[in-house]
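First comes the structure, then the notes that go with it.
Rest of the complex left out; these chains stay put.
As written, the chains take the letters A, B and C, and residue 1 is the first residue of each chain.
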Amino acid sequence: MCLAIPAQVVELLPDGMATVSAGGITRSVSVALVDDVALGDYVLLHVGYALHKISAEEAEATLKMMAEAGLIEEELGAGQ
Amino acid sequence: MSTILRPGAAIEMAHGGGGMATTRLIREIFARHFANPILDQGHDAARLTLPHGRMVMSTDAHVISPLEFPGGDIGSLAVHGTINDVAMGGAVPVALSAAFIIEEGLPLETLDRIAASMGAAARKAGVPIVTGDTKVVERGAADGLFITTTGIGIIPEGIEIAPERIAPDMAILLSGTLGDHGVAILSQRQGLAFGTTIESDSAALHRMVGDMLAAVPSIACLRDPTRGGLSATLNELAEAAGVSMVLKEAAIPVRPEVAGACELLGLDPIHIANEGKLICICPEEQAEAVLDIMRAHPEGREAARIGTVGASMPPGTPGLLRMETLIGGMRVVDWLAGEQLPRIC
Amino acid sequence: MKYVSEFRDPALAQSLATAIAREVDPARSYAFMEFCGGHTHAIFRYGVQDLVPSNVRFVHGPGCPVCVLPMRRLDDALELAERHGVILATYGDMMRVPGSGRRSMLTARGAGADIRMVYSPLDALALARDNPGRQVVFMGIGFETTTPATGMAILTARAQSLTNFSVFCNHVLTPPAMEHVLAAPGIALDGFLGPSHVSTVIGAGAYRPLVAQYGRPMVIAGFEPLDVLQSVLMLVRQVNEGRREVENQYSRVVTEAGNTRAKEVIEEVFALRETFEWRGLGSVPRSARAIRPELADFDAEARFAISEKQSREVKSCECPAILRGVKQPKDCKLFGKACTPETPMGACMVSSEGSCAAYYTYRRAETMAEMEAAE
């Protein structure tokens, strides 16, 4: 029961609501479950509620590990 | 002269009763917007003279909600849809009929706007609406307006469009992005409503088809992936032709907004309806020529080769249609058991 | 789409596939249970199996709330719509799920019941506001991912003094179900792909006691295909290195503690049920949520008299065993014959997270061939 997608906060609204954008489509959702949501933040959206902020640093690090996984030790060393 | 188009006027049962009110509705809305020499004869049935030959006849009931949506309305859609079905038979569309089922209470202004749009679509396409019918049902017995269009067309000499002509190794072409129509409609739906700049792709494709067939008469099959989307259409064709097919997910054009809406609602663009796209299956060696012709038309600007016909298969083989996924895996592309429902898991 | 497209990148997929191929020990086999149906879906949808060696095998777990909902609860929901005449608001996922006598929300709606598909509990609240003369019942279902949203809706209804809104609560908990699988005698699993979105709420820490007690590796894994591949790589390494830890692949949204605010909402609105029936797992103690008595006004079970009923699952449906990970769809003789997505016999054939649906949609030919060969 866990379809959740990353969406960017493009407008903060009253009552804990915000407009988010995902791939250019927008929708008004509740951000009441997440603290300190700011304009431009990416959040994970589930059934109309933001569940969590997305950490850009962690995402970056994960992708980096993925890219490095296929390299053999030497390549890794060479790449650094 | 008084007109039935008074401000605030709405469809009443009388407009469908067959008496004076029906006649005035037909005259002041439909006949006015659809005007053409055949319709203007004013008979209950149209008379037209056709060259001898192979003919195509196709019909579609249009039941869309909302009636007016980004990029079109039920009227232009009903014209485009049937023109396309005739064109997908390889024929040059020559005439349309239109039957209206109208819910009591529909604002006459709405009907007038839709009829105007329909007339404009028919004129732009050069395919006249030659006869029609109007029925009114009580409030609650229909959803605003349904339009059934039927089209006839003539197949030029030497053209033979049929699933049976699909053969191994042929190229599978798609004339543009998937899912625009379905997502434009979804964006308006109560309870789902989301903001988007996506417009329906509703368009008449017969001119593009005419050019394609003129240049490449060896095209084997044409089909518009409407209801059920690409998956239903290709599954049907694969089954009818007794072949397997392999698509390349990365090659299928999808607008970012459509992708976004699909992620949000758990949908897959390959199941979503299109109203201005076609699938063309042609000999491998003609693929580039056909793509060039498509891309020269505004409706085919984003045309792409999306896959290849595989081997012949015995009838009843499951999983005829497969797709190489984005990450390089393989999956079957099934058609859906029912309509695609928004989901959260 | 940012944070989506990157995690479906074919070059990175090849990189991970290369690493897995290199690190997998060809002399042994690896059986990993993906607890979540979301992972099942991703594995099939993207053909992840094609990118890992054949001695790495996925076993599908019970993490599909639609699949584990006992038929009785669905029949109860249908009764609310049909006998009590309420507007029943539900996620699209539930519409096709078969209840007793092949009835479903779709067929009930076709027969006149007022059942509305919603995308969010917020939409159900709007229905209640827009239909003041009608009772609106929201079918609350889902794991900890979905529970806070339902809880928020109840708190909002209370704040807005809505008297015609209630929830038919079927929310369940992940750790007790996971424990149920782990505690099964003779479990042949080498590790777990841990829940992704559930973990954004409950946090990675929630699994540590289980992993400590039962000693199986777990990697909390995102739902994108690269997340799955990377998590497989991490599990392979744990197995190869003999580690039994909770690792967190999905660190971009999962923290050790999860979402404290969301957990507070859950605690404020819901109590733990003493026990709850799961399809496949049977009665699992302290595994589900009920609405707290002080919020009984918003509890459909308190508001409407729901009749006792005997709901009987289709006898030869193997869903229960499949949900425990001990059978596969090919072991069900109804698969692809009497049971198809069009005429489903069990929820696993309907839910987009269900194993049978995944095998049917993406692997029907192979599965049925295997079935024939076995006969």
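Quick note on the criterion: a contact is a pair of C-beta atoms (placed from the backbone, for glycine too) under 8 Å apart; a residue touches a chain by one contact, two chains touch by 3 or more.
Keep in mind the model is a prediction, meaning the values are calculated, not measured.
Per the structure file, chain copy numbers for the whole complex are A x2, B x2, C x2.
Note that only the chains that are shown with their structure count from here on.
Chain centres here are Cα averages; for chain B and chain C they lie 37 Å apart. A straight line joining the Cα centres of chain A and chain C is 22 Å long. Chain contacts: chain A has residues 1-3, 5, 22-23, 46-47 touching two or more partner chains. Counting partner chains per residue, chain C shows two or more touched chains at residues 1, 4, 14, 17, 38, 64-66, 91, 93, 119, 123, 142, 146, 226, 229, 353. Partner chain B is touched in their complex by these residues of chain A: 1-3, 5, 19, 21-27, 45-47.
By the touch criterion stated above, chain B contacts chain A in their complex at residues 187, 193-198, 256-261, 263-264, 266, 343-345. Interface residues of chain C, counted against chain A in their complex, comprise 1-4, 6-7, 11-12, 14-19, 22, 36, 38, 64-66, 91, 93, 119-123, 141-143, 145-146, 148-149, 152, 195-198, 200-201, 223, 226, 229-230, 233, 249, 251-255, 259, 261-262, 265, 353.
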